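Step one of this worksheet: look at the structure below.
Subset of chains shown; positions unchanged.
We just call them A and B in the order they show up, numbering each chain from 1.
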């Protein structure tokens, strides 16, 4: 899994039937920058199915590959990326890198 | 999943039988460029099975890996990349990055 920031949303009307009703988010993977003790943006983006009603700017946990189909809403759909949790805190080498709210 | 632009088509006559009748597209993954609020081409290309009759220059949603087999047309075929939707709009940080037509 990786840590990501929710950047926005994607809308598709004409799509494979099993994708109907799924909320799609643009997520940017984040790296942990040791010296500064902060997240470092990667400039890359992926599209993930939202399983937990995440909002823009929230820090989330994302799963890729076949494991992205191991949630109730993604079961047999052609989904390879899914948000599985909203992150409360990240602690690296004993220091808080991130703490929500 | 990732956002991609349809660049062209691939034709193969001599192929594995289960690939018969599948339309193959050249797709280029796109990144979202924050400052300019536009898509950024990556210069890379992949070949994806078309599930939704997408045309050249259309912006589409692409799934990779085993999840690419989770569509009616790709079922048990040796397919690791599939177009699953035509994108209508992408919104990042509250601003429209892309809007179709």
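In this text, a residue touches a chain if its C-beta (ideal position, glycine included) is under 8 Å from a C-beta of that chain, and two chains touch if they have at least 3 such contacts.
Given the structure is predicted, the values throughout are model-derived calculations rather than measurements.
Engineer: Since every chain shares one sequence and 2 appear in place, tell me the total number of copies in the complex.
Structural biologist: If we count all chains in the complex, we get 5 identical copies.
Definition applied: only the chains that are shown with their structure count from here on.
Engineer: So if I superpose chain A on chain B by CA, what angle comes out, to the nearest 5°?
Structural biologist: That pair's rotation angle lands at 70 degrees.
Engineer: Can you check how far apart chain A and chain B are, centre to centre, with Cα atoms defining each centre and the answer in Å?
Structural biologist: Computed value for the inter-centroid distance: 20 Å.
Engineer: What does chain B use to touch chain A in their complex?
Structural biologist: 1-3, 31-32, 34, 51-52, 61, 63-72, 82, 84-94, 97
Engineer: Show me the residue ranges of chain A that touch chain B in the complex, using the header's touch definition.
Structural biologist: 7-16, 18-19, 24, 26, 43-48, 56-57, 65-66, 68-69, 76-81
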